[in-house]
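A single protein chain has been removed from this complex, and every other one stays in its place.
Chains: A and B, in written order; residue numbering restarts at 1 for each.
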Amino acid sequence: MILDTHPALPEFEYIRPANLAEASDFLAQHPDTARPFLGGTDVFVRMRDGFMKPEFLVDVKNLDGTNELRFDSRTGLTVGAAVNMNRVIASPDVQAHYPLLAEACRSVASYQLRTRATIVGNLCNASPAGDTIGACLVFGGVLHLHGVSGPRQEPLSGFFRGPGKTTLKPGDIVTAIHFPIPPNGCVGKYIKLGRNQLSDLSIVGVTALGHKDSTCSSGYRFRLALASVAPVPLMPAEVETYLANNPLTPDAINEAARLASQACSPIDDVRGGARYRRQMVRNLSVKALTEVWKKLD
Amino acid sequence: MAFHKINITINGGLEQVVVPSNMTLMQMLRENLALTGTKNGCSAGECGACTVLLNGEPVNSCMVLAVECDGTNIVTVEGLAGDQQLDPVQEAIIQSGGVQCGFCTPGILISARALLDRNPDPAEEEIREALVGNLCRCTGYVRIIESVKAAAKV
Partner (left out) sequence: MAEPKVENSTSPVGESKIRIDAREKVTGAAIYADDIQFGNSLLHARIKRSPHPHALIKKINSEKALALPGVKAIVTGQDFPGYIGLYLKDRFFFCRDRVRYVGDPVAGVVAVSEEIAEKALGLIEVEYEILEPVLDPEYGARPEAPLLHPDLGKYAVASFIFPQPGTNISNHFKIRKGDVNGAWEKCTAIVEHKYRIPHIQHVPIEPHIAIAKVDEAGEITLWGSSQSPFAQRNLIAQSLGISPGKMRVIAPYVGGGFGCKAGVSMESLAVAIAMKVKGRPVKLLLTREEEFFTAFVRQGLTAYFKMGCDENGRLLAMENTFYWDGGAYTEYGVNITRAAGYSSSGPYEVPNVKTDSYCVYTNHPVGGAMRGFGMPEIHAGLEQCIDELALRIGMDAVEFRKLNCLKTGSTLVTGSRMHATGLSQCIEKTAEAIGWGKKAPPSAPNKRRGKGMALMWKAPAMPPNAGSSAWVELAEDGTLNVGVGGQEIGQGVFTVAAQMAAAALGVAYESVRIAAPIDTRYSPYEWQTVASRLTWSMGNAIVNAAKDARKQILDIVAEAWDETPDDLNIVNGVVISYKSEKEIPLKNLVIYGLPKPGDQGWRGGPIIGRGSFMPTYVTGLDAETGQGERAVVHYTTGAQAVELEVDLDTGRIEIIKGVSTFDIGKAINPELVEAQMEGGFVQGMSSALFESLQLKDGVLRNPSFVDYRIATSSDIPKDLQSYIVEVPQDDGPWGARGIGEHSMVPTIPAIANAIYDAVGVRLEGPPFTAEKVYLAMLDAGIVK
């Protein structure tokens, strides 16, 4: 309710743990009252709105390895939880090997917000509109987590459970996201349809990644991820399958886009209506897939 | 709620401030240090009026906790000019007529300074993109964009 918005941040205790183990323990001991935070760009807004009322904010920046942005030509890219989006955008490794990730980051809000915003924060926030989620999904991101029983890894693909809901358990902290080496010669595209030219949240977001693949009958493999059109970020497998198994033509792309549009379940909200969103999933999927295809050939 | 003692460099001078957990950098600047050039337009990281440089990078100071700034270096609009000389972005926005009500101006100047620091010769598209987080309701942005172009030539 609009009447609940606070003029400033309501009271809470700021906690800065010395290491990940301490952070996990504290969070596990206060499952309902403590929250980890990184840039705070979502948490602070939700606290002012009265949606979140944590008693403790646990600052997990600066903890073991969370500031690391590292590329290894054998294993891939690791983006630490505290690495802000501007750093990702400016990274020569990201620009060289994962330009789609930089493109997605660059579409988020404003430069000064991206000084604070992080990819891991964007993932943990689990908004269906999260701009970087699509790129993380199509690159096959793997989450590095730290919980009460120590570190572990989870694929991003099963992470989202609903708007704002993830598989994270009390005490879990995402320390980084890792991406394997992308397929050779792959091309990506993120199309974000916002109300403004830049800076807005997406009404619809379409992420496409494609590469040539002689193991499938069409000779191409595509991944498509959709934002703001379902309770969770969507990566419709039927699109991937269809484009792998049918000769790549404009008609095939139209059909794949139709499948994408069918796979989503958009709602009417202040940003846009369901009917429009479904249409846009189709049109923008055609656009993104076609653009990727053209660059591949 | 706990209070924290922090040491922070602001516009070149070292300050020690005691801040509660929930105090933002913006509140600390305006309320504790009377640096009121940094403006509060939305307290939600959307309008950019409170933009300052944190270790050389622009941030919405309403979206940063003061306690997080222990040991950092902050530059506000009050710290842009030298002893006698305005920063080129300040001089250019005056000459270009990019100031009207002036409330967004401090944040605009910080964003512009940060842009020119990382990219001394930005294209118009890059200027527009760098200012997208600074809302202005008066000018229509035209003269602000012109002023950044002019400042880049200095």
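In the analysis below, contacts are C-beta pairs under 8 Å (C-beta built on N, C-alpha and C of every residue); 3 or more make two chains touch, one makes a residue touch a chain.
Remember, predicted model here, so these are calculated numbers, not experimental data.
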* Out of B:I8, B:M28 or B:A49, point to the residue that touches the absent chain in the complete complex. => B:A49
* Given A:H6, A:K53, A:R152 or A:K295, the one touching the chain that is not displayed -> A:H6
* Touching the hidden chain in the full complex, which residues of subunit A are there? Just list them. => 1-3, 5-8, 10-11, 45, 193, 195-201, 203, 270-273, 275-276, 279-280, 283-284, 287
* On subunit B, what residues meet the omitted chain? -> 30, 34-44, 46-47, 49, 76-78, 80-81, 86, 90, 93-95, 97, 99-106, 109, 124, 127-129, 131-132, 134-145
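Basically, only the chains that are shown with their structure count from here on.
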* Structure fact -> Chain centres from averaged Cα atoms put subunit A and subunit B apart, in whole Å, by 29
* subunit A residues touching subunit B - in the complex, by the definition given at the top -> 7-14, 39-41, 44-45, 48, 57, 59, 61, 86, 109-113, 115-116, 196, 198-199
* Touch list for subunit B against partner subunit A, complex -> 1-2, 4, 20-24, 27, 43-45, 48, 51, 54, 57-60, 63-65, 67-68, 111, 114-115, 128-130, 132-134
